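Here is the structure we will look at.
What you see is the complex with one protein chain gone and the rest in place.
What follows is chain A.
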């Protein structure tokens, strides 16, 4: 093995590859023993310590990163143990980020992992500014949109350090994706929003009067029966007694309508909107994210979103249920993206729609997915969901037709409930 450099601590494998250039390495990259030192100095933030997060922490620690931070607001549940491999049965009930950080620190000496048990929204730009790379392993679209808007919003053209590469992974069953966002330079997560269409909601009247599927009976118990019979009781979907109650009510209703297929497991799945998750898909997606992080950090090979190549791919989609298939492509930046674009987005709307109908439409459209927003034009406040005084003042507008509120082609600003994203829309009326 020969003499071992002091900072190398067993990283023979990594060293062999990242300290010497290969045929695809950019000529601008200066690789050498100092590459390992650079890696040690960089600060990486991992958002989420769940299925992807556990993998991300392990992978980063074994890729030469030494200063890793992790944020997560959840505690460990039994159903996490089939894939979140840093947790054991005895850890159930403890904060995920604390247990995960301690485990990896113990297993990989020399790595420092700083956990934060809380929400990403607790932290401000000053906090996010300290990192060199941010990697997300989240299961919520809302959280992704928030961090994306924050990271893009931090860009200051005069400060190269303000550009934080954002790497995002996601999984569902045998499928997943990994993508790299170089804020303002490549397509951001908001530009890609229409790739994740919201779940189709079953109309309330179907649930109330003509259920046909077991899911309809469960949603009825969840949305209608609970409100009617246990008003005031906070529904806790993690409480087995609550789930059992919903299950029995759904089952009764199903029997009343001769519908079969209501089970405890289905009830839980529908009520908690459970997405199947397995270790192998998490391994694939998280490793792909960390592989990109290593390439970004060292320039040892071109990464997704590589700025030297105008056509560089930015997005890897993986499907594993029928063979193995990856589709790696360049997701184009959108000029009318509410987060990283500059233009107002044209929106075709039916001229007979009321403002209330328009709001429903904004929640359902894959490219907007925005609930309870504030809406205003240059000179008018059309609707404010809060504070109550403003809500009351603007509420009458909900029943008015859009055509009575705005001109054809007029711009309006629509801001989501936490104020992080503002869409600029130009309404175009049509008579469908």
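Please note the rule applied: a residue touches a chain if its C-beta (ideal position, glycine included) is under 8 Å from a C-beta of that chain, and two chains touch if they have at least 3 such contacts; residues count from 1.
In this text, contacts and distances are computed from a predicted model.
A single chain of the complex does not appear, and UniProt lists its protein name as "NEDD8-activating enzyme E1 regulatory subunit", one of "Sister chromatid cohesion protein DCC1", "Transmembrane protein 203", "NEDD8-activating enzyme E1 regulatory subunit" or "Signal recognition particle receptor subunit beta". In the complete assembly, the contact with the undisplayed chain comes from A:313, out of A:35, A:313 or A:394.
Check A:290, A:344 or A:421 against the missing chain and you find that the one touching it is A:290.
Contact with the chain not shown here comes from a single listed residue; of A:277, A:344, A:359 or A:375, that residue is A:277.
Those residues of chain A that touch the chain absent from the view are 1, 4, 9-14, 16-17, 20-24, 55, 58-59, 62-63, 78-79, 81-83, 85, 88-89, 106-109, 173-174, 178, 210-213, 240, 243-244, 247-248, 251, 257-265, 268-269, 274-284, 286-288, 290-292, 294-295, 301-302, 304, 313, 316, 318, 320-326, 328.
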